[in-house]
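Quick notes on the structure that follows.
Incomplete set of chains, arranged as in the complex.
We call the chains A, B and C, going by the order they appear; numbering starts again at 1 in every chain.
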Amino acid sequence: VFSDEAVLAAMLRFEAALARAQARLGMIPQSGADAVAAVTRVDPACLADEARRSATLVIPFLQRIPPEAREFAHRGATSQDVLDTALVLLLRHARQILTADHIRLVRELRALSERHAATVMLARTLLQPAMPTTFGYKVASWHGGVQRSWRRLSAAFHEAVQLQFGGAAGTLAAYGDRGPELAREVAKELQLPAPPPPWHSQRDRLAALVAQCGVYTGSLAKIARDITLLMQPEIHEISEPGGESSTMPHKRNPAGSVVTLAAASRLPGLVASFLSAMPQELERGAGGWQSEWPTVADTIQAAGSALASIADTIGGLTVHTIRMRANLEAAGEAGQGGPGAAETFRRQLLEDSE
Amino acid sequence: VFSDEAVLAAMLRFEAALARAQARLGMIPQSGADAVAAVTRVDPACLADEARRSATLVIPFLQRIPPEAREFAHRGATSQDVLDTALVLLLRHARQILTADHIRLVRELRALSERHAATVMLARTLLQPAMPTTFGYKVASWHGGVQRSWRRLSAAFHEAVQLQFGGAAGTLAAYGDRGPELAREVAKELQLPAPPPPWHSQRDRLAALVAQCGVYTGSLAKIARDITLLMQPEIHEISEPGGESSTMPHKRNPAGSVVTLAAASRLPGLVASFLSAMPQELERGAGGWQSEWPTVADTIQAAGSALASIADTIGGLTVHTIRMRANLEAAGEAGQGGPGAAETFRRQLLEDSE
Amino acid sequence: VFSDEAVLAAMLRFEAALARAQARLGMIPQSGADAVAAVTRVDPACLADEARRSATLVIPFLQRIPPEAREFAHRGATSQDVLDTALVLLLRHARQILTADHIRLVRELRALSERHAATVMLARTLLQPAMPTTFGYKVASWHGGVQRSWRRLSAAFHEAVQLQFGGAAGTLAAYGDRGPELAREVAKELQLPAPPPPWHSQRDRLAALVAQCGVYTGSLAKIARDITLLMQPEIHEISEPGGESSTMPHKRNPAGSVVTLAAASRLPGLVASFLSAMPQELERGAGGWQSEWPTVADTIQAAGSALASIADTIGGLTVHTIRMRANLEAAGEAGQGGPGAAETFRRQLLEDSE
């Protein structure tokens, strides 16, 4: 999603939308807009090196646009307008990918919970046997955490996917009194909602998005942690698909859960990085803003990897109900009694999050 | 808010509510509930040391309750029920304090923005002069960031302030089939909403709350950063009240902004701590859960300190409009032209967040 | 270690040392130094509130010193001189406490490793059975991690425990050309090494100390993680002392390990907080510096708590060698063969870290 090609393509989409909107409002000739829109690719070679020299990708990016288009491109915009909007377009795309995997995960969790509504097993607290519960309730709890976190993440995406368009000082001064009108047209071109005022140094929407990725991924990691524990041969209540070892043919590793845990463990640090860059200087930060791209890209990549892997894992999970029963019996006092309100709570968790 | 006394009092409130609810449902005699409700204080001496030995505050806490009450207290509950609910009660209280300061801050920001709707000044990007803007628009941008972040934080409080009540395994098994009914009664006693299923190892609601504290405080720190920069004598466009130096009588430090920045800079790490504790083991975590209290307490304390200080600061801010004008003129090309759509955006920011 | 009283006492020690050194060099009369040294306590009431107003504790602190002493106190020093030096004095004290617990832990680990040099058990990778190893080797690996980390932490303490003394601008200008000479005398008074140049906004020594606390505590948490896993009843190869449950009398929780894991999980966030405050502005930071105290205090407190708890736990550990053997046999192919070079490595680990 955040490959060099994708970034440059998204930047070109912004420039094309801006030029077309300007043409529609009579600010530049239609032929100028066409010239800009005709640029479909920018050569990424050496771009990174040149970008470092001016601390922005935008200058070498514009220099790679053919002169006849360059003349009508980027007029009145600032580098942050194109970069933030490109980021937002990539986030919109990322959201679609995450959504598909999330729906798959949730479907699997619901089915698994229903299937094991009555599968009694041992609840464990502080890794010690506590009392009976059901596997269906456990899965519904996973589902609850994931689904609530998704709702928050979804709202955060909704709020963050917005046009950035403010010009050099966030005032759109280059367009006289027609700035806000032009902004609306650009947003329409990009199928973005009516734009808010520029947010060059107000990063709360993105910060909330990154933070909710962190919470969501934490909820995924909770599932993975449980699987690695229940898959210990000494417990052996569930098994993952796959997971061969390079040395020991007899071994079966919790490969999917491990990928999820590994990816998820990167999130807290990424969230901290984004949050600590929030106090950006005046109308555009000197360092904080420029640090955001890799953090956002890593966040989405790690969250997506954690999600895809746990969805696969849940889809292929084997549940050893006989062993669950045996462990319960072996637990003595801790395994006695019934699962209380497990079924009530299980249903409530699945309903709440429909 | 999170003093030892406050924690113990909140724990007692849970135990009293549980006993009263049980009496109402005929599970214990009314006199038993009265005995529990009559306990108004628990001796905090040596509690911490004893708590370390069992990794939970609850065992020494219960031992300090007089025997006649202890017999009817905590029946069928688990240590996490009382601790999580106590935490939630303290968070409800913290929310009130934060709300009062937030309202004060927002009122000051709105008034300041209105007052300076037409005060032209220099916008600065990457700490370099860019183009003219207005101080009113700048303040409205601060206001926008703070107000949006508050809305998210508010929603997170709403979602997180919930009863925790699940018993040893999250099934309320000790109450037969009356667990959910009892849970509703306990919630009512504590004026909490109808309770969700137990969330012993599903910490997403608290995680989202801590994360939104991080985003909110980031928005406060943004204001403070700008003030420290604009208050540099070489720029001198605004001044904070107070801020004497211990060595140099001629000096006036940005004391309020510094307190805000210092408090706010603790948040990203705290959020990371909370998020990395999310993958808690099975029905109750071994380490992750137990790490949450100090993190939440520090989060609220730091956010509250950052908020109170910036509210005071904004309330006492002096704006040097003549100097703003002079800096604009001194900026040469960067200071020329008008503030474009600054007023449109300013109004939009104040309206959006009403 | 970091109580209000301890902080104020350490601040007074700095002021007394400064006054005595000045008297020795003839800068103030001996009676003035005696007056300063005679102040043994400062009233902490309301200090925090007043400190917030000026963003420094030092102004209200000095106001609480009796006038006859105040006249000769803090002459030519800056608030950061007294606060940083007070911090350093508290860190020196903290180091002693940590050292005692570390020595105890290491002694227990070595004895445990020797005792179980030949106790064969199952190695587990990705929580799956791998091949035989020895418990003595496992403990020696714990020991190796802890001991190496301690050496680094110890070096970091050594480097960080230094006088801070620079005056308002880090030039000791108030003392003419006698600043460095006075600095040496102050250091001697406080039994600190010959002082480096002022480090008001160069925080690398403290940053390295906090970071090494993080690594050290990570090595402690590794032990605790292993104990919680090996103490699962389904594995039951070791048991902690203590750990009662508030609900289930049959249950024995890994209480000590949980305290260690909980405390340790705060460290990564604290280290991040400290590191992100490093780029402090010019000759004294506006926010970054002021954020350090709570971070350092929490770091030391959490590290100390993790250490004390794991030392107690190791000291009371029960090893179930019969169960180890039984688990090995039950592991089939994974449990076959011998422990290879386990004993060679075990000895090497204990020797390396003597």
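Brief remarks on what is shown
The criterion applied here is as follows: contacts are C-beta pairs under 8 Å (C-beta built on N, C-alpha and C of every residue); 3 or more make two chains touch, one makes a residue touch a chain.
Just so it is clear, the model here is predicted, and its values are computed rather than measured.
Count of copies in the whole complex in this file: 4, from one repeated sequence with 3 chains shown in place.
Following the convention adopted for this analysis, only the chains that are shown with their structure count from here on.
Work out the mean CA point of subunit A and of subunit C, and you get 37 Å between them. Subunit B and subunit C have Cα centroids lying 28 Å from one another.
Each chain gets a centre from the mean of its Cα atoms; for subunit A and subunit B, those two points are 25 Å apart. Multi-chain contact residues of subunit C (touching two or more other chains) are listed as 228, 245, 248, 253-254, 258, 268-269, 272, 276. On subunit A, the positions that touch subunit C within their shared complex are 125-131, 228-229, 231-235, 245, 248, 250-254, 258, 268-269, 272, 276, 327, 331-334.
In the complex of the two chains, the subunit A residues touching subunit B come out as 55, 78, 123-127, 130-133, 137-138, 140-141, 144-145, 148-149, 152, 159, 167-177, 179-180, 196-205, 207-208, 211-212, 214-215, 218-219, 221-222, 224-226, 229-230, 261, 264-265, 267-269, 271-273, 275-276, 278-286, 337-342, 344-345, 348-349, 352. Per the touch definition, subunit B reaches subunit C in the complex via residues 52-56, 58-59, 62, 74, 77-79, 167-168, 221, 224-225, 228, 242-248, 253-266, 268-273, 276-277, 286-291, 294-295, 298, 302, 305, 309.
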